[in-house]
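I have a structure here, written as structure tokens, and I will follow up with some questions on it.
Missing here is one protein chain; the remaining ones are kept as they sit in the complex.
Here is subunit A:
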């Protein structure tokens, strides 16, 4: 059973355990208050949900201790916090008898959450080193494109609320785009790390912008076409924006060429304008966005958006309190509009807190991208963090009228299997990369200070090169205090 013994000298991840307790307590408190507000006691299933969530969260904690001991200690508790608060929200909507909330299903939500966490654990156990994913670069591309095209296949895809982003296989429904974003992130990372120099350096300068060579434009044209196919065929601006934004963002990460972003934005804008001028449903979406309170729209097309606005306004600064809102008036308050439902009961305070939790997850993901040493890892971590930020922007921006409303879901909060599973996989990959990023290195790090003490290399550290062994120190404070230090690893060493 050597595999189940923690690595020697690895952090004990006490901080993560403590934060997990806090995160679970917040979710429990939410469920407790929901019960008290609506049923005058503990809600049905309170202990089941609590125990399942706690057991799985700590399973993930132990898996991390064993298989990725250097991984970030804040990401898992942050995600568990979001998931358990959403558990309370879905439970709250499940126990009231309104027909409009019949879709709210707490047992299903806990089931998918559980499967999501288990899947994340499996990913962490199976993928010992994120670089192994690089071998799958072109497999990922094919998988991604297939997933995107699936909803367009007649009989498989189905149009829900004007967007065709679901597929139905028997009793199961799936939003393939959620998984496609992971496949695309892997593909882009693999493709770009191999071609970044060609993309960045070849080509003429025009108006101060380094323009790429025409033949290098191939991949970006393919992605553009895929995005437009999504926009037109599946009528979903959000998913389209997600893929295209992901590619442009990663292209920029890899090449540091603003020219690519300019080209990308112009192409997307052109595509969007053309779609707007051709398709009435796109025009309607835009009208809803710009003029939601128009009396002609308010009882029809913009009903959901406006009800979401009303719900959030009713919440105000501090919210109506758990169980005191009216989610029954907001269509899909448990999935697409869970942000508005939470805003109603937890108020601006609650929503800002939730946004900050997301921001912490995403920013830590980006820090690990900086910390990890291989280009593929940097691109993958950066891409995954950025795609989550983009998704959040598209979802919350749609609900709060920054951009037209689309059919994406809030990661870890919205009820729905695809979203939960896919995003837990993203988190597993982020954790895996963070483990690599923070793992003591046998190599000196640029700008590191000299340390005269003879080196002891942490067991199992990734050997990146054959440099002289130097002393590596695990990050200061981690495992000792409740507040983990900066995610960037401090490695001291000197080249002798």
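General observations
In this text, contacts are C-beta pairs under 8 Å (C-beta built on N, C-alpha and C of every residue); 3 or more make two chains touch, one makes a residue touch a chain; residues count from 1.
Criterion: contacts and distances are computed from a predicted model.
Taking the options "Spermidine/putrescine import ATP-binding protein PotA", "Sugar ABC transporter permease", "Aspartyl/glutamyl-tRNA(Asn/Gln) amidotransferase subunit B" or "Peptidoglycan glycosyltransferase" in turn, only "Peptidoglycan glycosyltransferase" matches the UniProt protein name of the chain that is not displayed. Remark: the omitted chain is touched by one listed residue; of A:253, A:384 or A:408 this is A:253. One of A:117, A:275, A:351 or A:428 touches the chain omitted from the figure, and that residue is A:351.
Contact with the chain that does not appear here is found for just one residue of A:20, A:33, A:384 or A:405, A:33. Residue in contact with the omitted chain (choice from A:69, A:238, A:259 or A:315): A:315. When you scan A:133, A:230, A:275 or A:306 for touch with the missing chain, the hit is A:306.
The chain not displayed touches subunit A at residues 33, 36-37, 249, 252-254, 256, 293, 298-299, 306, 309-322, 326, 329, 343, 347-348, 351-352, 355, 358-359, 362-363, 366-367, 369-370, 375, 378-379, 382, 385-386, 389-390, 392-393, 396-397, 400-402.
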